[in-house]
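Worksheet for the structure shown next.
Of the protein chains in this complex, one is absent; all others appear in place.
The block that comes next holds subunit A.
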Amino acid sequence: MEHPAANYKTVPKKSSRSRLGTTWNHIKRDRQLLLLFLPCILFYAIFRYGPLYGLIIAFKDYSVFSGVLGSEWVGFEHFITFFTNHDFWMLFRNTLLLGLYTLIFGFPFPILLALLLNEVRNKWLKKSVQTFSYFPAFLSVVIISSMIIDFLSPNHGILNQMLAAFGFETKYFLVDPGWFRPIYVISEIWANMGYESIIYLAAIAGISPTLYEAAKVDGASRFHMIRHITLPGLFPTMLIMFILKTGSMIRVGYEKVLLLYNPMTYDVADVFSTYVYRKGLLESNYSYAAAVGLFEALVAMVMLLSANAVSKRLGGNGLW
């Protein structure tokens, strides 16, 4: 569309010497832009690449007083401690299951909602359902968690009141290890369904209307059209969303776990990130926690890469 700014001089690249000169001219020409860009460079260097450098404390015995460089090397000691710890398998299982359940059960709901919304002829109904359904996306985890606690409270929680009204025994759901995962997953679905459906609605809107018209002429019913036009049309979007979600699966929403769990449910609720928080920040075991965090990051990376590879095999469309 637009051509590059007119004042850019094109200098032919010949020897390395003149290339150096070109670079210098380039910097001089862009000095104002570079100055504007400086905060960005500093930000990414300090707060995004700095911590990557700081990761070496996972291989050291970090103490705040000696700093990152001054602390003593210990090699893989923290990793060995972690892998041989009996907490390891518990954390691994909890993280994986919580992530997996959220992924499997949470994935279809936004799609279903988008499909149903798309079939609504009444504009007003469509608009208001959408407006309401993505309101929870604006609420903080603290508020969502406190609502969960409130609704499940044994004394005056609305769920227990209902149970009592129907003659069932009331229950304190939040100290029951068997209930932690369902509570977590259901509340995730509740909070994210509307918000995530936006993406699918947009994808549906992008499907060519001529396909539907042709199908109508051929006498296709609504279900036929959903099955043979809308769903295949949504497939690429679904795939991308699935990869993204698999990649972040291991990074379970630890803030919510942190707010909802308690020593009674640690066995099913404790995930890598909450463990990192407890060991690292509450017990000041920085190096050990950094090692756990590094392991978590590596697992996440592997999962993202394999999800992408699988998706390429399936439909040829990966993230990259």
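Quick note on the criterion: a residue touches a chain if its C-beta (ideal position, glycine included) is under 8 Å from a C-beta of that chain, and two chains touch if they have at least 3 such contacts; residues count from 1.
Rule of thumb we're sticking to: contacts and distances are computed from a predicted model.
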Going by UniProt, what is the name of the one chain that was not included in the view, given "Glycolate oxidase iron-sulfur subunit", "Sugar ABC transporter permease", "Short-chain dehydrogenase/reductase SDR" or "Hydrogenase small subunit"?
-> "Sugar ABC transporter permease"
Which of A:V74, A:L103, A:I199 or A:A215 sits in contact with the chain that's absent?
-> A:I199
In the whole complex, of A:P51, A:P182 or A:P232, the residue touching the missing chain would be A:P51
For the chain that's not shown, point to the residue among A:G67, A:P108, A:P182 or A:P232 touching it.
-> A:G67
In the full complex, which residues of subunit A touch the absent chain?
-> 2-8, 23, 26-27, 29-30, 32-34, 36-37, 39-41, 43-44, 46-55, 57, 62, 64, 67-68, 113, 116-117, 119-122, 125, 128-129, 131-143, 145-147, 149-151, 153-158, 161, 172, 174-175, 190, 193-195, 198-199, 202, 216, 222, 237, 240-241, 251, 255, 258-259, 262-265, 273, 276-277, 280-281, 286, 289-290, 293-294, 296-297, 300-301, 304, 319
